[in-house]
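Could you have a look at this structure, given as structure tokens, before my questions?
Just one protein chain is left out here, and the rest sit where they should.
Letters A, B and C name the chains as they come in the text, with residue numbers starting at 1 for each one.
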Amino acid sequence: MKNIRDSVHGNLYLDEFEIKLVDTPQIQRLRRIKQLGFTYLVYPGANHSRFEHSIGTMHVASKIADSVGLDEHTKKMIRSCALLHDIGHGPFSHVSEGVLDTPHEYQTSKVIKESEISDILSEMFDPKEIIDIIHGKGPLGHIISSELDADRMDYLVRDSYYTGVAYGMIDVERLVSSMKLEDSLVIGIKGIQAAESALIARYLMYPSVYQHHTTRIINSMFRRCMKWMFEADLVNSNTIYKYDDADITTIARSHDGQIKDIINRLDNRNLFKRVFTIKLSDLEEPKDVFKIKDKKLKKIELEIAADLGSHPEYTIIDIPEYPFFNEMRTQVSVGNECVKLNEISNLVSALKNMRFNYADICIYVPDEYAEKASKFPFEDYLELTMQKNIKDWL
Amino acid sequence: MKNIRDSVHGNLYLDEFEIKLVDTPQIQRLRRIKQLGFTYLVYPGANHSRFEHSIGTMHVASKIADSVGLDEHTKKMIRSCALLHDIGHGPFSHVSEGVLDTPHEYQTSKVIKESEISDILSEMFDPKEIIDIIHGKGPLGHIISSELDADRMDYLVRDSYYTGVAYGMIDVERLVSSMKLEDSLVIGIKGIQAAESALIARYLMYPSVYQHHTTRIINSMFRRCMKWMFEADLVNSNTIYKYDDADITTIARSHDGQIKDIINRLDNRNLFKRVFTIKLSDLEEPKDVFKIKDKKLKKIELEIAADLGSHPEYTIIDIPEYPFFNEMRTQVSVGNECVKLNEISNLVSALKNMRFNYADICIYVPDEYAEKASKFPFEDYLELTMQKNIKDWL
Amino acid sequence: MKNIRDSVHGNLYLDEFEIKLVDTPQIQRLRRIKQLGFTYLVYPGANHSRFEHSIGTMHVASKIADSVGLDEHTKKMIRSCALLHDIGHGPFSHVSEGVLDTPHEYQTSKVIKESEISDILSEMFDPKEIIDIIHGKGPLGHIISSELDADRMDYLVRDSYYTGVAYGMIDVERLVSSMKLEDSLVIGIKGIQAAESALIARYLMYPSVYQHHTTRIINSMFRRCMKWMFEADLVNSNTIYKYDDADITTIARSHDGQIKDIINRLDNRNLFKRVFTIKLSDLEEPKDVFKIKDKKLKKIELEIAADLGSHPEYTIIDIPEYPFFNEMRTQVSVGNECVKLNEISNLVSALKNMRFNYADICIYVPDEYAEKASKFPFEDYLELTMQKNIKDWL
Partner (left out) sequence: MKNIRDSVHGNLYLDEFEIKLVDTPQIQRLRRIKQLGFTYLVYPGANHSRFEHSIGTMHVASKIADSVGLDEHTKKMIRSCALLHDIGHGPFSHVSEGVLDTPHEYQTSKVIKESEISDILSEMFDPKEIIDIIHGKGPLGHIISSELDADRMDYLVRDSYYTGVAYGMIDVERLVSSMKLEDSLVIGIKGIQAAESALIARYLMYPSVYQHHTTRIINSMFRRCMKWMFEADLVNSNTIYKYDDADITTIARSHDGQIKDIINRLDNRNLFKRVFTIKLSDLEEPKDVFKIKDKKLKKIELEIAADLGSHPEYTIIDIPEYPFFNEMRTQVSVGNECVKLNEISNLVSALKNMRFNYADICIYVPDEYAEKASKFPFEDYLELTMQKNIKDWL
């Protein structure tokens, strides 16, 4: 047994088989990918890596396995799944996903199949079963990927620890100890309050960390930069999964023009400014926003840039991420039946209705256009004052 | 006032002038330099940056300024000094220092003078005075650089937080509240116990973090790699201070031969193995070890490699860092006079005598030679069994 | 300056004048009164005292004073108010209030006027002004007693620390740093999230700590015991404020009959059992419950006891405390105007509507009647199935 010291969960123990997995280049690469991408430009402590999160998820999954009474072999299998669950992440984690065709989950199965990991796994398990569990299939899959899984429990606590944002503190132990594995992973009555508080943590960390307005500006800038890098064939769908954060950064730095300019701006924290914002909750049909076509957006950006006199590529309309709130569907075991958490908890049901509150559409331009932009009628271009018109964009 | 959330000290507040300093590329670069170099390969959470440490040092220095009763202007000056004190660090912090001619302190003054920082500082202070204070000159300099300064108090607590090693916790508040500024920064009687515990923290973190045996292997490998990079003119004394961790890593990756091989080994955590070790405390004159000439060492490495059949450049004799223990000379104010902490504290005086205990000379080779090496008579080559002979190396 | 070490806030500093106040028997008595009464029978760590809470409140009030920019003299006054704010508490804190005619606030002014505290205060302040501030009068009064005051901020954090219930963690620093003192104490936009999270802390700690069902049983038992002690003239409204927890306990132990029996049951944690419960949210008019007359309740208790065959004095109908939620009226400064927190925060407004969810009417009897009670038609006696009838009780 080898001991790894985790700053969040304390001493974690891995056996020889697990160490063999950890020692593959694919897992080691996760040490060089930041869990929260560029969030360290907002919260200076947010430098933690996908690697520690993977080890931590293994620890939480292990606790769930104990709590629901899995046998040693199955527990070991779940531990390996947790360790491998993020192996398909691109550089800077989710930020790079925006410009990729395939979600990181798809990539996961590709990396496992095409690397030595498949051979190592075969010593003890069926790699296909591992991949299925990672993708959330079957009752066991729910431990790794479901409404309230080991992944989520680790990252909420971990992101809270490294950002210093206290709200994220959740009672992992209590939540886990109430769990049972039936057709799916369910929590018992005694775990409801811990689940509620986990959801509130998630709800509060959304605007202050995950969708912090400065983080959104930074991510928009970087996504644009990545798009150009793809177009210039500096990276492609095959190479990207071999790269780490340092690779992407230095490739961008050693290029010319806009690509270099954006990465320099990020390096020097010379960020675009937010010059317009409108809350989704002020729209008639907030959900329509998520159906807007990219082409339409691009067209409006160009119109704005032309009339405002700003750089056409540096004028960004930022549609927020869809505020998923899957945790509300966590299964709760009440007597002989299962109900969804939002059906039994008024607090969760209230959170469900509030999730569009923090989401807004924003427009960013470089500092040098900020003054001009302050008097610019962005509304007219977005046609948001005339609610019906948004339909035309879809 | 702008608020920055620090995971260690909580909410920190910076005024407009300080934000201007923070916004310079020179300070922003510190975000991309890990405080503990490659220690994250041993403690996965140790990804924290020089940037957060600089902000944190500013916070502690500010508390000291309040405690010793400095006026607002002087306090502001001390804060700027703290913020800038690490601006001359090369990539991977201390690890890169080993191969540089100049210490990072010298570089500090160069960076300040040759950049916009000098202009910003001139708005309020004399940049020369700032540099002097950073270099520990005068009573004010003791707040930034002395036996028990703001720098040290921040990094002990911070390194402890991110490695998860509990020993480092020190009572900053109590220590600071006992401080007085006379000809030098002194602590009062009430602070002795907090000072003792800070020294013990430092003493315990030495072997478990700063000189952890795996960290020493990694640092030895990287230092060698850096030396070759200098020899191949991939970096030089001018460029190195503009680079961050990512630059150095990717330059090495894109090169050939040993340079690429070493960085690949570090990327994949395929580390050299320790095949020999001898404690300094077993030597007759432990201190002589630190006078051994590099040439002599190189010669012995080559002899060993030839006879063992290992790669001559991959056979490393690692002399430990000199176990400085300056904190023991912390001034304590007792009645009307000042005494050194090790004169008044039996515990500190005991620690002083023990500091050579954890230090040892090690020899590392790649895994493939480890078996052969297990029967190799390294002692004979190091001539350590015959104590007098070490004199010949000096 | 004297230093007191607080386990929650760290080193706290008191000046000579404040130490004189602390050294009065009236403040020292608070060391012997548990902050959470009998909650230690549910959370074994909840042994903290009103004394530490008073010192802690002084610390938070001091931070608020700094944040809103009070001058030194006014800050000092606020600190004294915070230190004294709980001086009128009876033994076991709020538990004893249930049987007293006068709220502890009234008692506060009595204790100050009739003791040496008045003389000490007169050295620097007008004692009448101190009393007014403690009672929440004027803008300064809001720091001590209002919707989101120093008192509340300390006890939420402190109760969380000692019970080990994590939800209570609130970001005191952020909340305080956003505060401004206008006609009342208001928080700024930047403090809204910290305020929201404080309210959630309060909301979650309600059922798990303050109104934990076992705590409610214990408090019901003890209140009944106290009532008999008043009737037997073992304590009266004058003596009670001189007594501490130990006094009341041992007076009860040395008496006979029911008084001794109840205290013995509490000593040995031989508690009554909950045999019936109905949620307020299942009633047509939940708020009517709080208007039910004691006489009517007593009458129903006697009817139940007669028909169930249980001890008439040991059959307790427990009406919950009214779920006040004053924090929702915290003033928030938005632009040039002030709005209430629940008007601007959807989360707080949701919490407002949910506060009756955890409240329920319970019936308790000793263990020996629990089996019989399991088949007893309590509903019929409470007439709760026929909603309209509850009107008759008012």
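Quick note on the criterion: a contact is a pair of C-beta atoms (placed from the backbone, for glycine too) under 8 Å apart; a residue touches a chain by one contact, two chains touch by 3 or more.
Here the structure is a predicted model, which is why all the values come from computation and not from measurement.
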item: Partners of the unshown chain among those that are drawn; value: A, B, C
item: Among B:I189, B:A306 or B:M354, residue touching the chain not depicted; value: B:M354
item: Listed residues C:T163, C:S177 or C:T330, member touching the removed chain; value: C:T163
item: Residue among C:P44, C:G138 or C:G257 touching the omitted chain; value: C:P44
item: Touch list for chain B against the chain that is not drawn; value: 166-167, 169-171, 193, 196-197, 200, 203-204, 207-208, 346-347, 350-351, 353-354, 357
item: Chain C residues touching the omitted chain (full complex); value: 4-8, 10, 23, 25, 28-29, 31-32, 34, 40-41, 43-45, 47-49, 51-52, 55, 161-165, 245-247, 249-251, 253, 267-270
item: Those residues of chain A which, in the complete complex, touch the missing chain; value: 3, 10-11, 13, 173-174, 177, 190
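Throughout what follows, only the chains that are shown with their structure count from here on.
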item: Centre-most chain [mean C-alpha coordinates]; value: A
item: Chain whose mean Cα position lies farthest from chain B; value: C
item: Interface sides of chain A and chain B: same vs different residues, half threshold; value: same
item: Geometric centre distance via CA averages, chain C-chain B, whole Å; value: 51
item: Residues of chain B engaged with two or more neighbouring chains; value: 10
